[in-house]
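A single protein chain has been omitted; all remaining protein chains appear in their positions.
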Amino acid sequence: MADPVLRIENLSKNFGGLRVTDEVTLDVMPGELHAVIGPNGAGKTTLINQVSGLLAPDAGRIAFAGEDITGLPVHTRAARGLARSFQITSILPRFSVLENVALAVQARHGSSFRFFGSAADEDELNSPALAALTQVGLADRADAAAADLSHGEKRALEIAIALAMEPKLLLLDEPMAGTGRDEADRLVAVLRSLKSRFPIMLVEHDMTAVFALADRISVMIYGRILTSGTPDEVRADPQVVAAYLGDEME
Amino acid sequence: MSTTLLIVQTLNGLQLGVLLFLIAAGLTLVFGVMDFINLAHGVQYMLGAYLAVMFYGLTGNFFFALILALGAALAFGLILEFAVFRHLYDRDHLDQVIATFGIIIFLNQGVKLLWGASPLSLPMPEIFSGSIVLMPGILYPVWRLVIIGSGLVVALILYLLVGHTRAGMLVRAGATNAPMVSALGVNIRRLFMIVFGFGTMLAGFAGIMIAPILSVEPGMGDTILILAFVVIVIGGIGSIRGAFLAALIIGLVDTLGRSFAVDILRLFMAPSPARTVGPAIASMLIYLLMAVVLYLRPAGLFPAKGRA
Partner (left out) sequence: MADVALSSSSAARRSLLAGNVLPILLFVAFALLPLFAAFSAEAYLLSLVTRVMIFAIAALSLDLLIGYGALISFGHAAFIGLGAYAVGILGAHEIHDALISLPAALAASALFAFATGIVCLRTKGVYFIMITLAFGQMVFFIATSLAPYGGDDGLTIRLRSTLAGFSVFASDRALYYVCFACLLGAYLLCRVLIASRFGRVYRGARENALRMGTIGFEVYRYQLIMYVIGGAIAGLAGFLLSNATDFVSPAYMAWQRSGDLLIMVILGGMGTLHGAIIGAAAFLLTEEWLSGLTEHWKVIFGPLLVLVAVFARGGLIGVGTRLRGMLRG
């Protein structure tokens, strides 16, 4: 039994009187895509924020690649290979698409305390960036300003940035958010190609995508994990159907 | 270091603190509710003093002058709000800084044009012009006590208004989340005007009250403006309670620091270097205090928008 890439143990967080994360225990194994689903307000984004370091939990611990990262700042976790995408697109709008990704490459390639030379011309950074863009199908948009991208293209850019970090784990927060069926299908294809290469924790609402991609699914309701299991198990679980899937399944 | 001096300087520190509070209260509310940096707040203070001098010249009575000056200061503030500030609420802070900086330059020169560059004075009301014996051997000017007293009364009124009235609740809500308050149907423009007008009057009131003690001259608002900024930054932007506490702390630290810095340093070093270094350190004190507070709490002691 291999060690999990990510292990969340009894994570809890309160916002005032509201318990947004309630003793969450969950792990992501190497090579698996573990989807976390649940209704709006279940606390999924809050969970991702705690894993990536934007929010500090009140209790519990988070272990990444065998090491406790619970107290570490965001940038340290990222430097160790914890890559995330945002539910609400978070890119550098006035930079080009290529530079958005090249910066992620730069974070991993040598020192950024270089004060001379033109960063934009560095092939050492631009080639891996272009490769990441190719994987998500954005290579032809490399020179466009990131702000000029369509919504679906921006979601793909988010994934490209995460890829360029040479991640040990991908935390994807609703990558399909706001996309139409076509764009969503394209993103599903992208994610399927990534599946075997990186462990992924995927928070999503789009059930088509989830059941097409997930190896394991955890269902979150009111900050708690209701149940975990394979897609078939979860689909059949009466609790889940009653609480959540009943409305979602076509 | 005598007890008399200590007591007198403590009272002076309280007086400075109260004065700072009067100026800072309006500033922090305008900041908090409207997210508007108003560098011109200092000139409202100056204008209050000048208007009081002018009205005193016309009426010969301090209290008439006070009321007329307050009214005129309020009117002027509202005109400024209507003509200039209104256009800047949606702009970024840098533009607000530049614009209000321009207003300072304009008004500092303007009062020079109207009243000349030499300092003017405003006599204090007869009944308050003496000194009273607080304790054996301690004679303290009555007017300074009046300032302290009126400042505390204003603080109490503000506390009741902001904490216990519906309008005050809207102000507090606005300081926490203005767009939300607007979305809830409250006339945010009117709220802004009320908050702004109030702040203007408080600053003007401070200027009028201090005029009998200081000289009224162009640029008198500039230095105190920065002190007021230090107050609201330490207290937390948008918080009246924070402004009150911070103002008193700063008033005391600054006054006592300047009085006793040299003496305290003499405990550690020879008289001559103490006399050189002392004043320098005294002038640094409140900024060091601010640095320490902000290092530990980057959003001040009681930030209205929650812990940053």
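As written, the chain order gives the labels A and B, with residue 1 at the start of each chain.
The rule is simple: a contact is a pair of C-beta atoms (placed from the backbone, for glycine too) under 8 Å apart; a residue touches a chain by one contact, two chains touch by 3 or more.
The model shown is predicted, which means the values in this text are computed figures rather than measured ones.
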| item | value |
| --- | --- |
| Residue touching the undisplayed chain, where the options are A:Ile91, A:Leu172 or A:Val188 | A:Ile91 |
| Residue of B:Val230, B:Ala243, B:Leu256 or B:Ala304 touching the missing chain in the full complex | B:Val230 |
| Chain not shown: contacting residue from A:Gln106, A:Thr179 or A:Ser218 | A:Gln106 |
| Selected from B:Leu14, B:Leu191, B:Ile249 or B:Met290 as touching the chain missing from the view | B:Met290 |
| Interface with the undisplayed chain - residues on chain A | 52, 54, 73-75, 78-79, 83-84, 86, 90-96, 98-99, 103-104, 106-108, 111-122, 143, 145, 161, 165 |
| Touching residues on chain B - with respect to the absent chain | 31, 35, 37, 84, 87-88, 91, 93-99, 101-110, 112-113, 222, 226, 229-230, 232-233, 237, 276, 279-280, 282-284, 287-288, 290-291, 294-295, 298-300, 308 |
